[in-house]
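For this view, one protein chain was removed and the others were kept in their places.
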Amino acid sequence: MTAPSESASAATPAVRCRSLGVSFGAVQALRDVSLDLSPGRIHALVGQNGAGKTTLAKVLGGLQAPQTGEVRIAGRKIPLGDVRAAQTAGLAMVHQHFSLPPSFTVAEALELTAARKGGRSLYRRSELHQRWQDDVAEMGGPTVLATRIRDLPVETRQSLEIVRALAGDARILLLDEPTALLTPAAIDQLFERLMSLRDDGVTILIVLHKLREVAAVAESVSVLRDGELVLGPSEMSEVSEAQLSDAIVGPASSADRAIGKGPSAEAAQDTLLELVGVSCRESAFELGLNEINLRVESREIVGIAGVEGNGQRSLVSAIAGLAPIADGSMRLGGVDATRAGPARRRLRGLRLVPFDRNSEGISRSAPLWLNQSALRLIGRHRRRFPLISLRQYKRQAAEAMDLWRVRYDAVGQPAESLSGGNVQRLILSRELAPGLEVLVAAQPTRGLDFSATNFVRRSLRELRDGGAGVLLVSSDLDELFELSDRLLVMYGGRIVARFQAPYDRQAVGDAMTGALR
Amino acid sequence: MTGGLQRVASTAVLVVFSLLLTVLILWVSGYRVGDVFSGIIQGAVTATGASTSTIRWAIPLLLIGLGVVIGFRAGFFNIGGQGQFYMGACCALAVSLGWREGPAPLVILCGTLAAIGAGTAWSLLPGYLRVRFGTDEVLTTLMMSFIGALVLQYLTAGPMRNPSGTGQTAASERIPDSFRITDGSGVSTTVLLLVGGVAVLVWLLLERTRFGLAMTLVGRNPTMARWQGINAGRVGLATFALSGALAGLAGAVELYGPGARLVTGFSPEVGFTAVVVALVGLLTVGGTVVAAVLFGGLQSAILFLPIVTDLPPPALVLLHGMVAFLVTIKFQAVWRRTGPGAKAMAS
Partner (left out) sequence: MEQILATTLRSAAPLVLVATAGVFAFRAGIFHLGLEGLMIAGAFTTVAVGDATGSVELGILAAVGVCMILSALYWWVIGPLGANVIIAGLGLTSIGLGGTAFALGAIFDKRGSIFTDVVLPRPVRGITSGPGVIISELSILVWITPLIVLAAWFALRRSRFGLRLAAVGEYPFSARSVGVNPSIVRLQALLIAGALCALGGAELSVGALRNFTENMTNGRGFIAFVAVIFGAWHPIGAAFAGLFFGFADAIGIQSQINITERVPREFVLMIPFVITIFAVWLGGLWRRRSLEAEAGYAELREPDY
């Protein structure tokens, strides 16, 4: 984009932070981050999940008080952990998760957030609508101010978040992963909007995790890794894509990427999991499924690629038996399981690594051993005698966890005391125990550090080589390319494309964004 | 383990604090603190028949309290023990009065089973609504409780009223003496064995069966339990049924034991006190036994106290309220607020 002018870099930075440090218990989310953002430009902040991007954004926006460091906005130091102070200083934030109450109407939601002058404490509906008419019109589209937030399409909610953020005459706009839930067309629109805001002199910091998007919108880029600022802010023109991706994943990882092996040589035999024409209804927050056909055989990893929110969650829920299959049939190990409950499917050898490991994979407050032995609680009891030996349960849980190198102090400690990588190891130690026929792994490496990621990937590969079938759902293309023997792409609740290795990144990417239909 | 000790300690501190607060109120109201304390000791332990009376009051608290423990273990607030208790007693009474000539052991058995069935039914309705429709169980169990109290009132004032009864409070006819399993004191070997056996069974169920572990997982995180193939709905229903059954059993024990007849609105606080007992017992079986004896002692003492001082019974309701008000305070929450991330936790 525009070349940096001398005057711009010499001016007072719009945002300047110095040696910010945030830790949650043992986890250091940010360490010693110092960053200057020059005014009137679009800055991107990138990094892997768990690198500290959201934490940094929250600190700047005043939602999170750091333990160390300071933040200056336009040269003035602001009190930390104070949303109001950040707002008065002209900084507004658009959150990763939507922040508008779903039952509010558009006008009410905007009024809630308004720090705007001239508002009395009581209002009339009509007055409210008048006040916000212009702002809403600006974002384009015929949004009715009396519509409830929950009835709005995702893109409109997103633009409303921006309208809301700018309502207080903000000069600095912080966007935390705004593209995660948007369609490609909506992303383009969003970027145009941001550029026109930039032209009006607004400084923008946008958190992204796709390099393509960074290249499309940003003028300067900074990279966070493991809570540290490892690159930038640098001009986009001065860094290559390779430099960026190295900075994001760390030096060792690029070497590892070469390790990825091709499809396993042996021919697949048994069909372990088969979905024929499976459809299921959409839930409150996820697309339904439309005529899904897929097959997982032994000795293969089948990858499911797709932008998040295109039905992957419904797919995994349907396979798990938690979302009813409205149409079509499903077979597990050759036996019909369309109407089987979750327990029956589990007993037939279905194992699951769910999307959200902290709420679906473990019970945070329950002790480790209970989390580990959860699968022993279903099905018929092996012995007549109904009582169990806790000591045996605990010992076997400890053995399994040791085998998977879960780091813990006592089997009785609550699962929430484990780090993310160890939680995933705990889940694997439970799900990958003998009895497994087919594994459905949803985002198994999300948010994990480098060594844990490698560990999980190696485990999946060993599992495949041992004869099991794996359905790997991921939004990380590199992971899918590295592990999958076949690759399916989901878009809009259906499977739109099937690929065989070697994969064509361009073609897969097109299919994911719906360009290929 | 240290976490467990911490919880025991903090609960003990909170209970003692509530007691002191109540005593402070008594002191301000002009009661002599020394008299009150010595009255409590006498009424609960040392006076003639006091310890028996303590056990007598501890029994319903323990049975209903164990039901509350089971409910909480699976994450449900079944606070309708009062109604389930009443319905149990009413059904046992109906069986016993309707089959006066029957052989005593058989009548008692049938009556007890009827009581268990009635308590279960009274608890299963809210349970079903909760599991099937997500209807909040706090209000529905409470409402079922009010309805149960009215059913009791109707029965004792109407169909089962003792025609020769005098006085203002309606009461039923007495059951034949041969049907009773204790004397007037409400304590006998049979009852102690029964209640002790139930406590052991509940402990085994919760701590030593796969069902108990499944209940714990459902209570801690139903989503995770479902992902693990556990039928959270079925576990929930069983939980409601069990806790209602225990309250119904308590009703039968009350009738065949110390009661022998039912009086409108008898033991009006027992349902709520049992919730307090379960909480003070840290939702464990052993703790609930201890807490039941403690609160049984207070109940016994409050009935004795008027002899020493003129302390009115509502003081006990006040104390129960204090304990409930404070007992769930989390000391960790207090500490956490001063530590890192305090702002984020505050809401």
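By letter and in written order, the chains are A and B; residue numbering begins at 1 in each of them.
As a convention for this text, a contact is a pair of C-beta atoms (placed from the backbone, for glycine too) under 8 Å apart; a residue touches a chain by one contact, two chains touch by 3 or more.
No experiment lies behind these values; they were computed from the predicted model shown.
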Practice prompt. Could you tell me which of B:A114, B:M160, B:I181 or B:V275 touches the chain that is not displayed?
Written response: B:V275
Item to complete: From the listed residues B:L139, B:L201 or B:I307, report the one that touches the chain absent from this view.
Response: B:L139
Worksheet entry | Residue among A:V83, A:M195 or A:A433 that touches the chain left out of view | A:V83
Item to complete: Just name the one of A:S23, A:T68, A:S245 or A:S359 that touches the chain not displayed here.
Response: A:S359
Worksheet, complete the sentence: Omitted-chain footprint on chain B covers residues 25, 29-30, 72, 75, 77, 79, 125-126, 129, 133-136, 138-140, 142-144, 146-147, 150-151, 153-154, 157-158, 219-221, 272, 275-276, 279, 283, 310, 312, 314-330, 332-334, 337, 346-347
Discussion item. Tell me which stretches of chain A touch the chain missing from the display.
Written reply: 61-63, 82-84, 87, 93, 95, 97-104, 108-109, 111-113, 115, 119, 121-125, 150, 284-286, 358-359, 363-365
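Convention: only the chains that are shown with their structure count from here on.
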Worksheet item: Measuring from the mean C-alpha position of chain A to the mean C-alpha position of chain B, what distance in angstrom results?
Response: 46
Worksheet entry | Residues on chain A engaged by chain B in the complex (per definition of touch) | 23-25, 63-65, 67, 81, 320-322, 341-343, 345-347, 352, 354, 359-366, 370, 373-378, 381, 386-388, 390, 412
Practice prompt. In the complex, go through chain B and note every residue touching chain A.
Written response: 1, 204, 207-211, 213-214, 216-217, 220-221, 223-231, 340-344
